[in-house]
Every structure is written in C-alpha cells, then in structure tokens.
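One protein chain omitted, others in place.
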Amino acid sequence: MSELELRQTTVEASASHAVIRRRGRMPRAGTLVSGAFVLFLVAATVAPALIATQDPNQIAPGDAFSAPSTAHWFGTDESGRDIYSRVVAGTGTSLLIGVTATAIGLALGLVLGVLASFGGRIADFGVSRLVEVLFAFPGLLLALLVIVVYGPGPVTATIAVGLSTAPGYARIIRGQLVSIRSSQYVEAARVLGRTPGRILGRHVLPNALIPLFVLATLGIGQAIVWASALSYLGLGAQPPAAEWGAMLAAGRTYLATAWWMTVFPGLMIVGTTIATTVLGRAMTRRGRSGR
Amino acid sequence: MTDAAEPALGPSLTPVLDVAALRVAFGATEVVRGVDLTILPGECVAIVGESGSGKSVTARALLGMAGADSRTSSERLVVAGQELGAANERTWRGVRGARAGLILQDALVSLDPLRPVGREIDDPLRIHRRMSPAERRTRVLELLAEVGMPDPVLAAGRRSGELSGGLRQRALIASAIALDPPLLIADEPTTALDVTVQARILALIAGIRERGTGALLISHDLAVVARLADRVLVMRDGEIIEQGSAQEVLEDPRERYTKALIAAVPADSPRGARLSSPESGIIAAPSAAPVAMSVRTPSSPAGTGAPLLTIDHVTKTFPVPGGRFTAVDDVSLSLRRGETLGLVGESGSGKTTVARLALALTRPDHGTVLLDGQEWSALDERRRRPARHRIGAIYQDPLSSFDPRWNVRRILADAAAGGRPDARTPSTGELLDQVGLAASVADRRPLNLSGGQRQRVSIARALAASPDVLICDEPVSALDVTIQAQILDLLDELQRERGLALLFISHDLGVVRHMADHVAVMRAGRVVETGDAERVFVRPEHPYTAQLVADAPRL
Partner (left out) sequence: MTPGSPADPPSRVDGAILRRTGLLVAGAVFVLWAVASLTFFAIRLIPGDPAQAILGGPGSQASQEALDQVRRDYGLDQPLLVQYLAMLGRLITGDLGTSYALKVPVAELLGAQLGATLLLATLALALAWLLALGLAIWSTGRGRVASALGEGIEITAAALPHFWLAAVLIAVFSTALGWLPPVATGTPSGLVLPVVTLAVPLAGFLAQVMRESLLDTMQQPFVVSARARGESALGVRLRHTIRHAALPAISLSGWALGWLLSGAVVVETIFAMPGLGRTLLQAVTLRDIPVVTGVVLLVALVYVLMTVLTDVVSRVADPRLRQEGAR
C-alpha cells in the first residue's frame, strides 16, 4: 500500500457508496466549492497579475509583519511583502512542481504497470518485486535518497517526489489493466474475434483512462504536499522564492510573532489537496453512474 | 402435496401472525400497499412475487425492520399475541428472535463470517434469556443437532465460510429457532443452494412447522412454494392480488398474472411450447412480428447431419496449491445444427469451463474441440480469429459483458462489423427488432436497462455476427420467472428461424428440460449421463441424475 493507493481506494469506495446512497444529478456543494478553488488556482497560474493585489516581490520595510488587514488580506512578511500576492504568485511554481512530479510518477508508473500487465509472467514478477522493494522506502525516504545523490534544489525535489510516487502509480495501473483485461467484456470481444490490438485500443486503454485522470488529480494534491515538505526542510525551493513550502519555511522563524506568514501559504496547500480529493471523488462518481 | 389444503392442527387456533392493512412507504413511494395476512400455528403461508413486488419488505416490516427511512403503518399487527402496531424499537427487540425468527437467503453472508456459528446461535439465548453460559452452550449444541449438523461440537466453533452451503444454512436456521419462536419468517431460504441441498433444507423447514411453528415463506420460486406451503399469496406491486390454498392457486389460478407466473415456469412444459404470454397483456410484449431478415435458411432439420461442435475427450486442469484441480475430466459432447444440448450440473461441476473450452477461451490439457469438423481448440488464435463469428456466447450477467462506456448502438454496430464476410451486415434497428426491443433502446447504456432488456441486447450482439453455434451460460438464472420465460421463448424462436445450435448451460433442471433436445449431466468435472432430454428426465440411468430429478422442485 502507498499513500496514493490509499487515496485511490477510498475514493473508489466512497463513490460506490455514494451511488447507492443517492441518485441526484446535481453536483454536491463540496464539488462546486472545490471546482471554484481549482479555477482560482488556474487563474493565479495563468494570470497572477490580475488576481494579486500587489507586486509579490515589492519590499516595504516600514510595512513588515503587518497583521492581515484590508490593505494586506493575508498580512505581510519580514520585508513587508504582501503575503496574499506572494501566495498568488507562488501558485504557478507550486502547481508546476506538483504537476511535473505527478507527470513523472505517472509516466514511470505507466511504463512499469503496462510492462507488468502485458509483458508476460517474468516481467510481471520482476516489476512486482521492484515495486515491493521501492515500497520499503516509505513516504519521503526515497525522495531523500534521490536528494542525497543529486543534491538539493527545486528540480531535484520535483524529480525526487515524482520517483517516490511512481511505485504507487505502477501498482494501481497494473491492477486496473489486469482487471480490465480479465473482464467479461474483453472476453466478449475475444469471442467476437477481435484482435488483441483492437481490444487494447477500443476497450482496455479507454477504460483505463478515466481512472487515470482521477489518479492524476489525487496525485497532484499529494505531490504538492510532498514537494512543499522538501522545500520546508530546505531541500527544495529556497526561501526568497514565492513557492508555498518555501514561504512556510521562511515563516517558521517568525511563528511566534507573525502566524499569518505560516498559516496562509499552508492553507493553500491544504485547500489544494482537499479540492483534488473532492474532485477525484466526483469524477469517480460520475464514471460509476454511467454518464 | 397431500396435506396442502388443511393446516396442521395445533393446540390453539390463536394466529401466530395477524396483520391487517400493512403499508410500508419509502419517501413518496408506497412499496407495500395494504397487505392482510394471518398465519395459524403449524401453518405455512407463502408469499410469491417477482423482484420489486414488495415481498421482502413485507417480511422485514413484520419484524419492525423495514428500514431507517421507511414509514410503516397497519390497522393491526399482532405477532404471537403481542400487539406491535405502535411498538418502539425496544419492544421490537424483545419480539425479534423470541417471538419471531428470520432466515435469510445465503448463510455465507447472513451469518457473520468473522464469528463462530455457535456464537451466532447463542446470541438470541444471551439476549432474551437469563441462562448461564454452560446452559447456553448445551442449548446451542442441542440446536445444532436438531437441525442435522453432523458434528455439533466441531460445527459450533466453525465460521460460516468454513461450512458447506447446506450446513451453514442449517446453522442459520438453528439461530432463528433458538428460542423456538411461534413464528418463523424465511426469506428465500434456499435460493442460493444447489437442488439436492435445497430439498434437504426445505425438509428441515417442514419439520419445524410440524412442531407447531407458523411459517411465512417468501420466495420468487413457485416450485419451492408448492412443496411446502398450505396457503399461497401472490404479491405484485405491493398488493396481494390472489390468495388461496396452494392447490387452488397453483392448479386453478384466477388472476391473469398468476396464470402468467405459472405458465412461465418451464418445468414440465413441453419443448418448444411458449412460456411467456404476450396476449395476457401482463408482460410488456416485444414487437413480436416474425423476423423477415433470415440470413440463412437452415440447410438441414434440427439435430441431424454432422456435428457442428464436437468436444472430444477433453480434460482441463487448473493449478492449485499442492497439485492440480481437474475442472473438466474426459468430457465428450457433440452438438448438431438446430439442436439444443442442455448441460446441467450443480455449482462447481465444471459447466462453465466446458463453455470456455467450446469458445476456445482456454486450451484443453487433453482432447480436442472441433467446429464443423475442423480443428478449433488446437488452432493458433490468429488462425481461429477469422472463424470466431461462427460461435457466439451469452452470459449470466450480461451487464459485465458490455464495455461500460458504450451504448447499445455502439455495442451492436461493433459486433455487426465483424460478422461473417458473405452475409449482409445487419443494422442496429434490425437486430433490436429481432430480439423484441424498441429502436429507442439503441441510445441507452446497458447500465440503465432492465435485466431482461440487457439479456436481449446480449442476444442481439451474439446474433449480429450470424453465428452457427450459441453458447448460453446460465442465461436466465438472474432473471425473474416471467422475464426468464420471455428470454427462453426468444431463444427458441431464434433457433427455429436460424437453425442455431445451442449449448445451453444451467443449474436449473426445469429450464434445461424445457429447452434441450439432448442433455448432459455433469458432476465434479465428469459427464455422468447423456441422452435424449425426455429420456434423461423421465428414466434417469445414473443415480446422481435420479437424485437431481427427484430433488428438483416442481409445481
């Protein structure tokens, strides 16, 4: 089991219960709020200047450590920079790290998962053992090992997080491919005389795709948390950068006096993770109800 | 049924159950609409109905367990002398297990799989009686012996998953009769069981009734009811539409629906006779216009000529820890054009493996499968693929055999595209029409169709490629009896029009008897008897077949 698999199985289970519980077609309030939050994140990535209230790097020593107010919604940091604007500016970096790490993990997971489910018994055995071994580096441990080898920094941290999530992706993808391949509709296609290539293209891959979207959605939330943990530990993005984890690390020194420096960037991370989980559930529910 | 008309005479004639105008609603939908029901001591009353008729909800409402979001009301609800019309949960708890026991369908899931069955049987004693643990233990063992458990001491420590289907059902019954409740409610008590086991469980329930317990039997299966019930109530859409003694209702039904239900039971009804009755107006009639688009006229009459499908001394084993399990053991079968070969057997007898071997989805260890005299199982998949359109399949659970993303149109178009090269590709509309579905079904997903509609789509898909042979693996086991009748009639009709050869696999002897020209009986991977269907059912030669036929419930 990995964190990713856990997120994924609970999403699956909750979706199956939700289908039993209610058949309403209206999206839930939580889904709508999460969708709005993600839209905000996208807007902050694409056009941070439109959403920010100030230049995120503008120093105003006289304004240092102001508590949240109408002028500075999230307060200011030790140099008087506006935290709200920095949080907005950091969205792009944090999302980029999260998305890239997820892409790396997903791509590696896909390669391993496809190899295991289509490469015959030996490949399956080899990949399964490899994944098992990688699971013995729980959580951030594999990422820390990568950082020891390649040195700290945002790029290494991103790759490290991607690598350490790959085994989780590999096992889920393998499981899904194997279950689709042994499903009765694939057997029905064989009975109709369809070639393996056609079965793969028409049934296996399309049906594996929707769960992959869900998986990627869940994975982005997790990757952002892990990457910001590395930043917080000083192994990823470094403090002057407006990345959420780095901002938190910068706020650590002033926790006793300026709690807002820590609370607001953290809230963004928490919000992103919650939103991806809720949206992952909503997507799975939609897939289940056959629409 | 010699004693069917009169209830066994009990010491008192106070009913163990007296209900008037029972109503249960979920939200705005009323699922039980004014049911009246009286059961005397020693009497067995059966409620028969199809899924969604409200029979199970009725049974639960009698224990105050219709569900958290339900509303139950009645003019009178007396269980074993106690008025329960306005009972609270606490009062109900005193009734459950003590005055009325409940037996559910499958003990594998109706007994807690984590607890020893002895504990489950002990529960009612612990809850309702002040007995010492030693007394309770003695009583539990007594009960297990009473329900015919071979080794009560050993069985008490077992969990439901560690007992066979019949034995765990006995344990479930023991837990329901632990306090000898005057009323026993049995909701589909034998549905998941093989026929031979089913017969023994029914005998056990009959024995409990003899002691003076009033029994309410809920079933979808008229044949099960016929064995046991003194009185039968037919339920439909939440109402009792007909009732009377078992004999009256089964032999001389008044209501058209009851007639349709009885006619739909395939047992004993001759080969080729229609089971569904579209003229009764009860069953949504398919557009029963004779199908004009006959692709090929059968070249020879049914059951003659060279075999189309030959299974020749085929053996198939699977690896299990510590050896190999022989699923199919030296089986030989042959199937001719226009013929139906019925394959019967209990669960685990190897029927489905035979189907997979015939479809060349799995390779035999020994022996060979021939299609139209040509190598079939021995072929390379690449060489076999072009001939696959000649042999189609329909499954017990059609829903899982459809790609969940596809609608009916896409399913049928895809199947039609790979048909035989010399035939015209049938259109989706034609295919739907052939299986009696409206054209509007084409744009729906199988998930949103009923069970019968799904099986029709599955048949249409199989027909799209114009096969010669159709492998039907338990095609009607999941369907209500009237829907089952329609599907059987449809298969019959299609076979006559197209000269299809059917390999018809079922655990249900009645269904096989109705459908098959020839029958093969399987047990533990072997075919123990084959022959003409009538002969096998009337004069079985193998003792196992004789046992199966004797145990099969019939009207």
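Note that the chains are named A and B in the order they appear, and that numbering of residues resets to 1 at the start of each chain.
Here is the rule we go by: contacts are C-beta pairs under 8 Å (C-beta built on N, C-alpha and C of every residue); 3 or more make two chains touch, one makes a residue touch a chain.
None of these values were measured; they are calculated from a predicted model.
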Omitted chain - touching chains that are shown: A, B
Residue of A:A43, A:L145, A:V178 or A:L205 touching the missing chain in the full complex: A:L145
Of B:P15, B:G42, B:G118 or B:G165, the residue in touch with the unshown chain: B:G165
Hidden partner chain, residues of subunit B it touches: 60, 63, 65, 93-98, 100-102, 104-106, 109-115, 120, 123-124, 127-128, 148, 150-151, 154-155, 158-159, 161-167, 170, 172, 175-176, 178, 196-197, 200, 320-321
Contact footprint on subunit A, counting only the chain that is left out: 1-3, 6-7, 9-10, 13-14, 17, 20, 30, 129, 132-133, 135-141, 144-145, 147-149, 152, 221, 225, 228-229, 232-235, 245, 248, 251-252, 255-256, 259, 262-263, 266, 269-270, 273-274, 277-278
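By our rule, only the chains that are shown with their structure count from here on.
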Geometric centre distance via CA averages, subunit B-subunit A, whole Å: 47
Subunit B-touching residues of subunit A, taken from the complex the two chains share: 183-185, 187-195, 202-203, 206-207, 290
Residues of subunit B that touch subunit A when the two form their complex: 359, 361, 385-389, 391-393, 395, 397, 400-405, 414-415, 418, 445, 447-448, 461, 465
